[in-house]
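I have a structure I would like to understand better, so I am pasting it below and will then ask my questions one at a time.
For this view, one protein chain was removed and the others were kept in their places.
The letters A and B name the chains in turn, as written, and every chain counts its residues from 1.
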Amino acid sequence: MTNRPWTFYVQLACLLGFYAFTAAVNLWFPWRAVLLYRLGDAWLPAAALGSILGPVFLLLSYILSQVFFKIAAPRRGGGKAAPPMLMLPEEAVLAAPVLAPPTPRFLAAMAVLGAISLWALFLWCRQLYYGLTVTGLGGSVFWGFYIVNFVFFIGISHAGTLISAILRIVQAEWRRAITRSAEVITVMVLMFGGGSIIVDMGRPDRLLNVFTDGRLQSPLLWDVCSITTYLISSTLYLYLPLIPDIAIIRDRCRDWRKPLYELLSLGWTGSHEEIEVLESCISKMALLVLPVAISVHTVVSYVFSMTIQPMWHSAIFGPYFVVGAIFSGIAALLIAMALLRKGYGLEEYLKPIHFDNLGKLLLVMSCLWFYFTFCEYLTVWYGAVPDEMTVFYAKFSGNYASGFWLMVATCFVFPFCVLVSPLGRTVAGTVMASATVCVGMWLERFLIVAPTLVRPRLPYATGVYIPTVTEIGIFAGSIAAFIMLYALFTRFFPIVSIWEVREGKELAEAQVSARIRTYFPS
Amino acid sequence: MEKLKEMRSSRKSFLLAALGAFAAVFSGGIGRAWGKGHGSEKAGRHKPGSHLWGMVIDLDTCTGCGACVLACSAENNQVLGSPAEAAMNRVIRWLKILPSQEGEYPLVKQRLLPMTCLHCEHPPCTKVCPVNATYRNEEGIVGQVYPRCIGCRYCLNACPYTIKFYNWKEPVWPAGMEGSFNPDVSVRPIGVTEKCLFCHHRLQRAREEAAAQGRPLQAGDYQPACAEVCPAKAITFGDLNDPDSAVSVLARDIRAFHLLEELGTEPKVTYLKERS
Partner (left out) sequence: MEITRKNFLKLGMFSGFGFALPDWAAKWALKPREDLPPPDWEETVSHTVCGLCPSGCGMRVRKVDGRAVGVAGIAEHPVNRGSLCSKGAAALQELYHPDRVKGPLLRDGARGSGKWKKIAWPEALALLSKKLGRAAPGGGRMPFAALTSARAWDIQGETLRGLAGSLGKDNLFALGFPLSEPPADAYEEMHGLRRLGLDLTRAKLVVSFGFDWLQSAGAPVGAQRTFARLRSAPGRERARLIQVEPRLSATAGKADQWLRVRPGTEGLLALALAGRLIAGGTYDKAFVNSRCRGFEEFKKGLERYSPEEVAEATGAPAKEILKLADLLAAGRPAAAITNRGPLLTQLAVHALNALLGGLSEGGAFSAIADQDGFWAGPSAAAALAARPPGALLVDRVNPLFLSPLEWKGILERTPFIATVSPFLTETAEFSDLVLPCHTPLERGHCSIHVSPDGSAVLNAAVKAVEPFYDTRDPAEIFLLAAGASGRTSVPADLDSFFTGHIARLQAEKLLEEGGKGKSWREINGPAAAGPRFASGSGKFEFQALTALLVRRDAAKRPENGEFPLYVHFYSPLAFSFGEGAHLPYLQSVAGPGMQDAWETWAELHPETAGARGIADGDAVWIASQRGKIKARARLSASAMPAVVSLPVGLGHTAYGRWAARAGSNPLELGSGESRVKIWKS
């Protein structure tokens, strides 16, 4: 065990830490179940959650063990230095944002985004000091912008992992250039989604109560568990395919970041065995991440649908939210791709075909979204339960009608018209459609949260909800901070997977033709 | 190849171990549940001889005068209110007179309905609390633990009656006014949910007093402030487990109804319709 570089010990510590966490997860749920059972309380949720999350974390720690023992550990210290990782000349454009110094334009953009983020931070500090009285909430309206943002951000987060996992599993070769940018969206935006909840909490200082006094019957706890799991697994899912690229950067980086790359590259040499292990791990992760991602947005919808409030209490909400999440996720991904393509000159990698393909996907999701919306509203209207009808009419023709019809226009009418024809599925067309979809999906979340609260069952407590500068500012700041973090990521790691694209170029043709041959009679 | 084999076997053992652990926990739990019988939850709640507190409000004699609102506010150290808070509808009053009008002149009917937390038998709010800060106690009172509440406001949204309240800001009293605080009731800090507790502190005092006198708790020992103050005596409070108590008798009255009965929350605050 001697003569190991320092990175090995850090990596080992991380692995052991993850083991400990896995053990804690596996013990905590049974422990709660036992306690609740003894209290004569409902122990089933704890047992059920534990029986799902326990194996998930066991599987994650298994994958991490594989990576550690098969990639990081076998390297013997003190041997001769490995040759630097290969980078083809045409790949320089992919590594350039990482290796080249930042441009003044980039710095200026960072400054603007940073200023907005700092302003939001100030607003949040002010809210911490004065309490939620600085928001526009009141009367019967207890949730507003923050919860809308939470649902919206979590929705966006489905861009990455879910899309990239699906594309990986179905072996869609065009995925190779876009998966990374999608996965980064997931990880970054999830933090802001979770953050929105903390911003919304009246007592963020009591956050730990959720773990010490957590009541697993509460859909909010399902959210906590699910989102935590999702964040961890999607981070891992982002990290695994990143390892070979980090190794490439490690061998070329000369500045202060080198130790970071050394630590994160796990001593990657690019050997055949390593690639085999890594690919097996990635495919397992893709399989694992898929149900987790679906569960995340399902339980987010459960926060609403588990109550008995008019137009929240709906069985369709689970799939409706998942569809909406993927929808907005694709839209966010398209926008990100277009920006990257323009900003870093990646026209060779992010080609119109990518936009065309994703545009088709967006079109499908748009139709699905419309189908779900139609089902939801038709059911409510036809059933005509008075409590629900007040909310329905508030959206359909009342105070919220402008928002509602704008949502229908931006989520369905406009994207459908643009994307239905190949002429519209250009880079510009898909980006325009995506931009409206993002607006529309935010509106959709808002129209789910606010009207129900403004028109509660008993008509006495009706409220109005006009968000304040604080709420709008924190929303703007979250988006700015997200973009900033995303941009910073592109300065630290290649945003288009170098090795995967190369691998695709080298191997995919043969693999695909071999695969195609199996489809037909020999 | 060797390594790959080893990997396979270790994976198998790993999964087996996990499965075994969960099987152990589950079989134990199910076994115990079986032994105890179903609905152990209910059995624990309604011990014979224990109380189930409830209230009946007679809308026929209630005049909507608002004395109950005042008594409740003063008894429970509620915020003073201000024009700004009133404009945002953020003034916390655990008991409110809710007006409604039906019909048009001359057949118009105005209803003034005093409304508190209804202390549902099946509270939609306690279900969703992530931290056990709101709960239904053994005597049917839906409680709220202020020091534990994280201010997520989920219970407020889940309550179909919108009769829980949130402290949007740190409540303030002008210097010296704290002197009037009821020492039995804690002042709620910023960022927590609060609600009518049926003057639970009065129950505790009544119980202590009864214990000091060496007798069981009797009807009338414990009255919430609103029932005590009502000039028209429209509010009756008592033990619903005692079939002969005034509140039980009234709750079975032909005029009795509950708010949003169809939701199945089984409120323990019963209203008596106006006679005509």
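We adopt the following convention: contacts are C-beta pairs under 8 Å (C-beta built on N, C-alpha and C of every residue); 3 or more make two chains touch, one makes a residue touch a chain.
None of the values given here were measured: they were computed from a predicted structure.
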item: Given A:Ser51, A:Ser65, A:Ser328 or A:Thr390, the one touching the chain that is not displayed; value: A:Ser65
item: Positions on chain B where the hidden chain makes contact; value: 10, 13-14, 17-18, 20-21, 24-25, 28, 32, 58, 60-61, 63-67, 69-71, 73-75, 78, 80-83, 86-87, 91, 93, 97-99, 101, 104-106, 108-112, 132-133, 135, 137, 143, 145, 148, 174-177, 179-184, 200-201, 204, 225, 228-234, 275-276
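To be clear about the criterion, only the chains that are shown with their structure count from here on.
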item: Centre distance in Å when chain A and chain B are each reduced to the mean of their C-alpha atoms; value: 38
item: In the complex, chain A residues that touch chain B; value: 26, 30, 33-34, 37, 40-43, 47, 50-51, 54-55, 58, 62, 66, 70, 130-133, 137-140, 142-143, 197, 200-203, 206-207, 209-210, 213-215, 217-221, 224, 303, 306-309, 453, 456-461, 463
item: Residue ranges of chain B touching chain A (in the complex, touch as defined); value: 3, 7, 11, 14-15, 18, 21-22, 25-26, 29, 32-33, 40-41, 44, 88-90, 96, 98-100, 115, 124, 127-133, 148-154, 156-158, 160-162, 166-170, 190-193, 259-260, 263
